[in-house]
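Just one protein chain is left out here, and the rest sit where they should.
Should a chain be cited, it is by its letter among A, B and C, assigned in written order, with residues numbered from 1 in that chain.
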């Protein structure tokens, strides 16, 4: 893996988006690598601007001196030796569209070795590398993307081939909420309250809905409240109207015969939402805390409330990589039911990446996507 | 159940300990009831003074105008119609020693109806009644105790018949920690750190040890540190020596190849211990919060730490009633290995109950037990 | 429970269908009982002729000298003392339509006592009684039905009030397959092969479909193959066309990228189907055996095949009673998607019960239903 390709005169090259400091993005050109055994080289079909790219761009994130991007759909351009199928055993060939897991599962850390892939200790070993290091295309904001032998990837279902944008976020938000909700043991007939209707929240609402849950979404922005309904919310609670924790908890109890929700999902990313979630649950409820991904903000919290109400809390950052296969199936099954395509509201060629970043940062667009091959 | 027995001249009577206000305990005499179908009338063999009785005695607890007691071993004096076995299907007859679950599982609330017995909404329906209400003997501080048809009870294993005191706390502390540790999915080879070496902590240590875990106990009292070792602690951490959260967390990491514990158990009953527990765990660890049973005390808490470390939290108050059967088996198997009898350090006849309460409150004794039949 | 009501001149009476020998059915009239505490007296709205009633009628079943029926929707006519909600905590009052679990969970046997309700040792204690024993109306083929305090029951969701027939089989086939499929750990994206498209098979297909599985149904009758598609089968295999085990197994592999199914469900009720199911599964697959409810027929079977393919087998007769609540929610959610009403193709007043039995036995009707109140 440390082997370096020798640049040659007639080698094919590609471009990628490199960031070396806050708001300092540049295009770089590198030779397109040949894949090692079990690896795959791809051309990037579509890749989104997610919140974490904005964090890096602002300098509000430890990653720097690296390639940007993680949500993507790619087209196989060269298969490494031994690669005959995707990670689910489906035959693949050059030209196929695939969704890659955006992090590796190294297979050598103590977590991978005991099957806790979602906790791989070396998940960003490649993604955080400088593009000067072979194979250069470490992240998908570029014309090419290198999928390592330690990354799961899945063929795009036929039903999605014409609309790859529907699946461009499958390897991030959707896989994440599917993994998390599965961990809560979500059952048919559960009532699930979703705190926040951003990308994670909408995907969580659709998935909970398809698993047979009754869904309640709490939000305070009109467009997001509307979208929540489009993504299957049975009820919404506008927190401008229900403007205290107690009012929202009371509203949830009204909607649940006085009990409270079976499952709550924190995807607001606000530390105080954690405490609120406990109030929304029934005795014996299960809580999925996903939104507060970065430590550093204390809240007032009473552990006795957890015990008194017999609450179980589970958490999720990243996911077991095979969940992405299920996520793609989910999209294929439900693409006509939920307006996934509306989640992306602006498309840019790769060269306009700075515009995409600026317009996203200024909230002129909700969710931008880059189309490198249209370049 | 609402039927009242008619007092008759030659009816057998018994005594019980009634509390009607802070430190106001009195003996009362009532006719011994006959059991309804599926119920059992018992004579109390041994019944302990647990922390919750002290809370009630001090007036620091909502229960009042009721009979005291919950930990007990009893002897069957009359079997109700249809009762041929205990709740595990073992044949029973008059004269047998049994351990009753101290709360009922009503079978009619929404929790019982979906098998979540440990959350029965009517758990104290009988235990909190005035003794003036038939069948009077609602709790085990008395000569008799009435085991309702909705209470599980189990025959004392033969191995414990000579030393019923070993099992007198089985229906409280031991069943509680077995239920809770089972909920964490404790596995052979896990490292379990126990925060606090009181009754719950010692039982948790012994059970974790027998399940094949490596155990670490954190305490600050010499006698409890010694006892922790007697109950199977592989390592102890004296928090007078390791006097900061960081020092204790570092010590746990030293004992676990740098990782942190797989499982932590909060049985200190101190709100701040909840936050400390998160620090003691490895990434991907599981936390059992049991000690903070009463809400009302806020701590500073950072929900982002839960997510960053992929921690799952589970909680336990009460237990699925069949766990008591396993608890008795556990004691029968391990009674020669751990000094359960040393947990009780003073024995009183029932008439000396006030002395027992006062000496327990003043910490002249660690754990007192009442022997009503020795009266 | 053994108390007998005293017949009085002006007491209300009802009728029930009593069977005392093969094809010997008679109407009997009894006083309508008053409910004990926690019990409910109902008028029967609709009750089906299921295969087991035909078995009893033919004399091909141990039950005899009893009231017939088990699938039913009933209307509450009198609530026993303490009954304020159904078994899910939903408020109920006289006049509400409910679905009762058709067996009791006694709460006293060793199985109930450890939460394994689906295995209650006394499940038919009441259902098998002679109607001469109070409260007479032990099974729902009658004008009235007595729901004991040990039977879970659930309010019919509002969405089903106009079409109770949709839910008349909820307490049998649908609850049964939901319980069984949950036991297999069915996951989003699994491929499920259903062996047989009778009532259990169609319900299993719909439920698997709603849980996000890809479904394959094997059948050999045209109308059933069509119905399988109406109930959500993604693929059907006609075993007249694929006329060997190997041909059917090969077809399943074709439909699953060569692997075989993740889950198989045996609801054909043919012993040989058990062996075939193993062939249909992928390595590591899970098998739900439900159809062969009565022992007595040996097949040739190679246990080494189970091990070689790492197959897990689970079984289901009856169900945890709270599953019926989920079943009703399932019907409310999907009643416009699957043609449940078509499963019942003939309706009879109670007095025509013999016609209903005969026409069912002669397969003139597929599934008959009785409407006692229309009498």
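Simple rule for what comes next: a contact is a pair of C-beta atoms (placed from the backbone, for glycine too) under 8 Å apart; a residue touches a chain by one contact, two chains touch by 3 or more.
These numbers were taken from a predicted model, which means no experiment stands behind them.
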| item | value |
| --- | --- |
| Residue touching the undisplayed chain, where the options are A:25, A:109, A:270 or A:332 | A:109 |
| Contact residue for the chain not shown (choose from C:32, C:92 or C:290) | C:290 |
| Which of C:28, C:119 or C:253 contacts the chain that the document leaves out | C:119 |
| Residues in chain C touching the chain absent from view | 110-111, 116, 118-119, 183, 259, 266, 271, 274, 283-284, 289-317 |
| For chain A, residues in touch with the removed chain | 1, 37-38, 82, 85, 87-89, 107-110, 113-115, 117, 149-150, 152, 320-322, 325 |
| Interface with the undisplayed chain - residues on chain B | 88-91, 178, 182, 187-189, 210-212, 214, 257-259, 325-326, 329-330, 333 |
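Convention: only the chains that are shown with their structure count from here on.
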| item | value |
| --- | --- |
| In chain A, residues with contacts to at least two other chains | 259 |
